[in-house]
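Selected chains from the complex are presented in situ; the others are not included.
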Amino acid sequence: LSFQPADPAFEARVRASFARQTIMVTIGATLTRVAPGEVEIRLPWRADLCQQHGFLHAGVVATIADSAAGYAAFSLFAADASVLTSEYKLHLLAPAEGELLIARGRVLKPGRTLTIAETEVYAVKAGSEKLCAKLIGTLVQLAARSDLPRSG
Amino acid sequence: LSFQPADPAFEARVRASFARQTIMVTIGATLTRVAPGEVEIRLPWRADLCQQHGFLHAGVVATIADSAAGYAAFSLFAADASVLTSEYKLHLLAPAEGELLIARGRVLKPGRTLTIAETEVYAVKAGSEKLCAKLIGTLVQLAARSDLPRSG
């Protein structure tokens, strides 16, 4: 599938919105690729983001997987629209262990209001990638709604 | 529904496992209630856990919702078993705004291998609770598997 972005400045718009997600700084996630309908986010393993067995917590996997799907959708939206996750399902397929997680989101079905997107998350261990999670979810395009925080 | 825990020391076991989830310290979540098949986790709002609009990121909501469901299931497991989330679905129903999130997980259907559990997450704003998310997921009981981290 290849998509035509509605907004030629989609990459700058995605990067600016991602930069406003304070959680990404807190957990050390970075946006490593933006293309029309596709986004990649990377997260190095850290001891303070784990569940009880020393693997990255499913919530951390979910955080980057959801954002990768959300920004994959957002990359195709109109310049003045905002994005919201309505729901997603996450399958945890293997432990989130190793040096690094890579979340690759892509749009499955774009739409005026609803966009369906998928993310595959890979755990990189000793340099080799293994599929560790898969997300499929529904993203909502809020037309003519600023992506900036609501001012106080 | 009321459940009979297999392990009378279930509460101490849940609390010890939760204490090993380093992510919970990182995001400031606390375990506020443990009962047979039911767990409550609370998380105060923090500026460094947000998405682009200044609400708590869906990944943070997912982190406590998933753990509430997981420990609700774990509370009914055998003393020497471990727990794993296989999959969940999360609906985001309202913005995660306000002072505090409260995630209440409960077992819907216990099982020897698979347990189905649900979590409702409430956003507390100006003291009043509003349902902001709902999770339903599948938890796996790993028999005779230590809940402790695997040693190096």
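In this document, chain identifiers A and B correspond to the written order of the chains, with residue numbering beginning at 1 in each.
As a convention for this text, a residue touches a chain if its C-beta (ideal position, glycine included) is under 8 Å from a C-beta of that chain, and two chains touch if they have at least 3 such contacts.
Quick caveat, the model's predicted, so the values are computed rather than measured.
Depicted are 2 of the identical subunits; the complete assembly encoded in this structure file consists of 4 such copies.
Definition applied: only the chains that are shown with their structure count from here on.
Once the centre of each chain is set as its mean CA position, chain A and chain B turn out to be 22 Å apart.
Partner chain A is touched in their complex by these residues of chain B: 17-18, 20-23, 25-27, 47-54, 57-60, 62-64, 66-67, 82, 84-92, 147-150.
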